[in-house]
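Below: one structure, written as C-alpha cells.
Only one protein chain is missing from this complex, and each of the others stays in its spot.
Entry: chain A
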Amino acid sequence: MAPSATPDSPPATPISDNEENSLQPFFVLHKGVPQISERKASGPGKTRRKICLSPTSPTAAEKSKVDVVDEEDGHQYKQLRIEAFDLVWSRIENTIKDVLREINISVFDEIHSWLRQCFSTIRSSGTPGVSEITRSYPLFTDLTCRQIFTGLVFTRNVEFVDDLLTFQELGEHLKSCGCHVCNLSSLDFSTKNGLGGCLRSLLRRLVMVTPETADIAILASWYCEEGNCSPLVVIIDDMERCSGSVLAEFIMLLSEWVIKIPVILIMGITTTIDAPRSLLPSNALQKLCPCKFTLGSPAERMDSIVEAVLLKSCFGFTVGYKVANFLRNYFLKQDGTVTSFIRALKIACAKHFYMEPLSFMARGFLEDDSQSFWSAKCVHLPEGVLKCAFDLPSCEKNKMAEETSENLANGLSDLKNSVKNWASVVLCLYEAGKFQNMLLLDILCEALDPALCNSNALDNHVEIGNDSAKPSSLDHYPLGGQYAGLRKGSFISQAVSRVRDLPLVPLSQLLKNWRKQSKEITELQDKVKELQSMLKHEENGKSLTRAAADTLKRPSRSAWNMEKDTKTVNDKAARLMLYMVRKYLKPIECVPFHEIICFKLVDILQSTLIGDPRRRIQLDLLNSRNYLQCNCCSKSGDAILPSMHDTSILYTLAQEHGDLINLHDWFQSFKTIVLQPITKGKQKVKKSPSSKKGKYMNDSQDTSEALIQARFCRALTELRITGLFRMPSKRRPDFVQRVAFGL
C-alpha cells in the first residue's frame, strides 16, 4: 500500500494499513472529539494564508512575535469568512425559496380552492360519525362518490428534480391551510415493498407510527381522533416513476374508503396527459376524478431566480463574465435544471469565500448602512490586509491615491453603488427585451462582458452635459444602426432597437416599468418621467384623432402625424436606453475591489461541479509520467519505457489494438517492453511500438517469468477496476474487449 501518513503530518491515528480493517465491510476510523476551543477547529491544514502581512515593518527580534499574530489572524479571518459564507448563502437560499414560492403561489391557491370544493362534494352526502368510520365494512352511499378527486399537476419539465421542492412547498402550503398532508415519492411505490410499503410510509408520515402490519383502519381511527373535518391530501411528486400496479392497488384501496376518509390525491406529471392512462389499468383510472393544474416553466423560474439573486439586491456575492456564461451554457445546453444552477452557484460561493482572503468584507453588502459598516471595520484592519486589498489587480489598474482604510471603505461603497446602477440598467434592458422573448440570463451574460467597459470608455466623449435633465439633449445622442460600441446583433442592441419599434401602448407600459426599475438612479427617473408625460400628451391626442378617424373610416392626416410623433418618443426612449447603457452599465469586472465579491474562476467551478472520470482516468494512464515526475521516465518523450507504471504501459499498448485485444499478444508486447534493456533483440517482437532501445535501468526489478506474469495480471486487474476493459468471456476466452474509445 502507498505510504499512509505523510512524514510531516501530525502523528494522529496512524493509518496502519491494517488488513483487518480493510476487509471489514465498515468500521469506525475514529470518534468525534468535541471542540474544546474554537481554535482547535482549524485542523492540520494550517490556514493557507493569502493575507501576507508586510514583512517590511518588524525588526528581526519582533519577527517571531508577528508570525504568531499572523497565524492567529489567519485563523480569525478564516473564521470570519466561514461566517460570512453562512450568512450570505443563507440569504441567497432564502431568497431563492421565496422567489420559487412566489411563482407557484397562484397555482397553490388554485389547488387549495379546488380541494375545498372537492371536500364539500365528498361531504355533501353527510359526514360519517366516528363509529361509522372505524367500522370495517363499507358505507352504502352514492356510488359516484367512490371516485377519488385527483389533481394532476403538470410540471412542464421532464426533469422532475426541479419540482421536488415545489411539491414540498405545496405540502407546507396546504398544511398551513388546515389540510392533513402527506408527501410520498415514487420510492414508496416500489414493486418490492408493494402496497404494504406505501401504506406504511403513509402511516409513518401522518400517524407518526410504524406499525407491524400496514392496516388502513389505523389511518381511519387516527382521522377520527384528528377531528374528522378536513381533507386528507396525498401528494405523489413523480407519479410516472411509480410502479403502476402498486399505485393502482393503492388507488383501489383508497377508493373503498373515500367516504370515510376523504382522501384527495395530487400527482406530479412531467410528460403529457396520457401518462396516467399508460401507467394505470382502466379499473384504477375509473376511480380517479382528475383536474388539471400547470406549473411555471424552468426558463421562467430561472429568470426570476437570476433577477432576485444577481440583480435585485447584492448579497455580497456575484459572478464574473466567464462564470455567468458557463452557468448559462450549463443550464441551456447540458443540464436544464434550476436545481443544478443553484448547486453550481453554491459551489461558486463556497469557493469564493474560501479563496478570496478579503471576502469577509462582503458582509457589508447586507447591511442597510454599508458605508458606516465598512468605515468601522476598515479602521481596525491591520496594515497587511489593507495592502492586500490595494494590491488587488482591479486596484492596480485604476491606481488609487492612498492606501488608507478610508479609501477602502469608499471604494467598497462605490462598488456597491456601481453594482446597483448596473443591475438597474440590466433590468431596464430586460423589460425591453421581454417584447422579444429574451432570456434575462442572456442579457445578463452580455452585460457582464468586460469588453463592454472598454467600448463604453471610447464613447464617453459623447457624454451628455450636466443639463441633461432636458430630454432634448438626448437628441444629440448617436443612434446609428449599430449603436456604436455595441456588437451588432447582440442582445443589448436588439433590445434597444426593439424600443424604437414599440407601438404606443407597450411603450407606455415599458416606461412605467423603467420607472420602477430605475428607482435608484434619480437622473433616469426624471428622464423617464418626462418621456412619460410626452407620451401621455400624445396618447390624449391620439384618442381624439382615433375618434375622428373612426368617423371618417380612413386614416386622417393628423393620425399620420401622430404616428410620426410617437416615433420620436420611441427614438427618445431608445436614446435614453443607450445613454443608460453607456453611463451605468459598467461590468463589475471593471470596478475596483470587485474581487472581494466577484467569483471569476470558471475552471475551478467546472472541474468541481462536473467530474470527467472517463477522460481524466484515461489521461492519467497515458500520461503517468506527468503526475509522477520521475527522472527515469520523463526524458523519453512518448516512448514506452520499462520503468513506467505497469498499468500505464499496458494501457498505452492497448491503444494500438482494435476493439478486441488478444491476451497472448498483449502479454508478449508487455513482456518485451518490460525486458527491454536486458534481452536486446532476443525476443521475438511481434508488435513492439517502441523501437528505441534506451539504456534505462530496469528499476532493479527481478525479471523472472513468474514476476512478469504477475505484473501483467495485476496491471490487467487494475484496468478492470477502472472499467476500461471487459474481461475474457466464455465465447472469447482469449480476448479482452475495450470499452472506451478516445478520450
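The definition used in the following text is that contacts are C-beta pairs under 8 Å (C-beta built on N, C-alpha and C of every residue); 3 or more make two chains touch, one makes a residue touch a chain; residues count from 1.
Methods note: contacts and distances are computed from a predicted model.
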item: Chain left out of the displayed complex - its UniProt protein name, from "ATP-dependent DNA helicase II subunit 2", "UBC core domain-containing protein", "Origin recognition complex subunit 2" or "GTPase-activating protein-like protein GYP2"; value: "Origin recognition complex subunit 2"
item: Chain not shown: contacting residue from A:G178, A:G196 or A:G611; value: A:G611
item: Touching residues (missing chain, whole complex) on chain A; value: 1-7, 9-10, 12-13, 15, 17, 21-35, 40-48, 82, 85-86, 89, 159-161, 164, 187, 192, 201, 204, 210, 325-326, 329-330, 333, 335, 337, 339-340, 343, 346-347, 350, 354, 606-611, 613-614, 616-618, 620-621, 624, 627-630, 643-647, 657-660, 662-665, 667-668, 699, 701, 704-707, 709-714, 716-718, 720-724, 727-728, 730, 733-734, 736, 738-743
